[in-house]
Structure formats: structure tokens, C-alpha cells
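Apart from one protein chain that is not included, each protein chain of the complex appears where it belongs.
Here is subunit A:
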Amino acid sequence: MIPAAFEYARPTTVDEALQAIADGGEDVKILAGGQSLIPVMRLRLAAPETVVDLSRIEELRGVRDDGDALVIGAMTTHHDVLTDPLIAQHAPLIAAATETVADRQVRARGTFGGALAHADPAGDLPAVALALDAEFVIAGPGGRRTVPAADFFVDYLTTALEEGELLVEIRVPKLAGQWGMHYEKFNRVAQAWSIVAVAAVVRRDDGHIAEARIGLTNMGPTPLRARAAESALAGAEASAEAIAAAARSAAEGTSPSSDLNAQADYREHLAQVLTRRAVTAAAGL
């Protein structure tokens, strides 16, 4: 189907974009890669009055080193994330998860910021941002503010972004020490969304797990941290048995949905199995 008619703005700076959003009327939609927005507009599930296209704003694109953090521009495409040397060096978890997103055509257009702002519970990047304690830099009419990942994902398809605001960049703190990372995704066919997936970031110290951060994809309306499993792992021996025991608490405090792909109890089972696998791999065992 063809989208409903809309006004189109193509700003070239963040300030122009904020102005275009402010001038756009009642129902303004920001267009990043369009790989989620255009399909819903084609199905007429969204029929915005104005579409503000960010694709010509150069300052929103690319990855830079900012000392103790990597800064990823919201409009950096999935493809460019996959080939970026800074991400490969400091946050390979992001590349590992991005590799499982959709297919090469969608990755050529879809963006890191768009996937996070969309906040689909089955999307692969929100849980990764949560596990890496990323920070979201948001621009609005009143200036810029920074929101930690733990406060960014508010509800189903809902983030801390207010009307009139846009996501500018994502700051990913560099990790000091010996960290391993792994993304373990369960889906049944190619080019499919996660049924459940687990992002694990693990620091090993002298045969032990000093710290583990675990992000869960599709275990509730927002991405979640597996807090119980994280505490069970802190200080635990880096052994298959200790990891398996801790992973049994991975679904605690989650509220997965039941749908055509899986029932809630099966998702809970998957969260445990995938946490065991992800932590084992991240710990280098």
C-alpha cells in the first residue's frame, strides 16, 4: 500500500530539524532509516501530518572516540556499525547484535538511533544498550539532556523522548579491565526478530567472574536487566556449573508475552538457556 499524504521536511542540521518538528503540526514523525516507520506508514498504522527526514544531517552520522566513551551518532546505519573499527575494539557486543538484525538491505538503511528510539521489545539493540549502560543524548527546544539507558526505555514502543525532541547520539562507556561480550539470539528463520535474546558483558578476574551485566530482549514490554542472575554471578567461580546455576534465575522479575512465536513460560525457559550460553561465551569458557 501507499502511505497517506504528508508534508516532508529535510533539514541539514539538528537545529533545523528541531525547528521543522516544532513547525510540523499535531502529528510529526521523525524519519531515520525508515525501516520501521515506512512499513507502518504503508499499512496506514501511522499517518503523520509531517515527516522530518534526518538522513541529510551529517552531524548525526558516524562513531567518534570521546576519551572514556564511544559516541555513536543516531543516524549511523547498521551497516556502518558493523564495519566500524572503534566499535569492534571497544564494544564488539553492538556489532555482534547488529549482525543479527534483519538483512543486508535493511541494515544498509536502518540506523542505530532509529532502532533504539523505536524501542521494539523484540529489537536487538535496546538490550545491548542497557547491558552496556549506554547514555542517550537528546536534543529538544530547551537544549540537550542525557538519559541513562535504565531510564530511556519506558514502556512498549515508548521511550523517554518527549514530543519535539530527537535522539542525537548514544554514549557507550569504554570498559576498563578484562571484559568479554556475547549476544545470543534465538529465532527460527532467517531475517527474523528475536523470540528471546540475551546480551552478556562479563569481567573476569583471577578465575572468578568479577561482574556480569545481562540484557534481555523480548522478555517484557521493555528490554530488561537480569538482576538476579547478575548478583548470583558477581564473585562466582568462572565455571560451567556456577554459570548454569546463576542462569536459572535469569527470568526472575520478567513479564514475557505469549504470541504466535512462543508462550510466556517457554520464553522464561529460553531466557535461562540463552543466559547460560551467553555468559559462558562472554566469560571465554
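Following the convention adopted for this analysis, a contact is a pair of C-beta atoms (placed from the backbone, for glycine too) under 8 Å apart; a residue touches a chain by one contact, two chains touch by 3 or more; residues count from 1.
The working rule: contacts and distances are computed from a predicted model.
*Asks:* Using the UniProt record as the reference, specify the protein name of the hidden chain from among "Anti-sigma regulatory factor", "Carbon-monoxide dehydrogenase small subunit", "ABC-type multidrug transport system, ATPase and permease component" or "STAS domain-containing protein".
*Replies:* Options "Anti-sigma regulatory factor", "Carbon-monoxide dehydrogenase small subunit", "ABC-type multidrug transport system, ATPase and permease component" or "STAS domain-containing protein" narrow down to "Carbon-monoxide dehydrogenase small subunit" for the missing chain.
*Asks:* Tell me which of A:2, A:176 or A:260 is the one touching the absent chain.
*Replies:* From the options A:2, A:176 or A:260, the contact with the absent chain belongs to A:2.
*Asks:* Which of A:23, A:58, A:103 or A:155 touches the chain that is not shown?
*Replies:* If we include the chain that is not displayed, A:103 is the one touching it.
*Asks:* Would you indicate which residue among A:16, A:53, A:133 or A:211 is in contact with the undisplayed chain?
*Replies:* A:53
*Asks:* If the hidden chain were put back, which residues of subunit A would touch it?
*Replies:* The list for subunit A reads 1-8, 10, 31, 34-35, 38-39, 41-43, 51, 53, 55, 79, 102-106, 108-109, 190-191.
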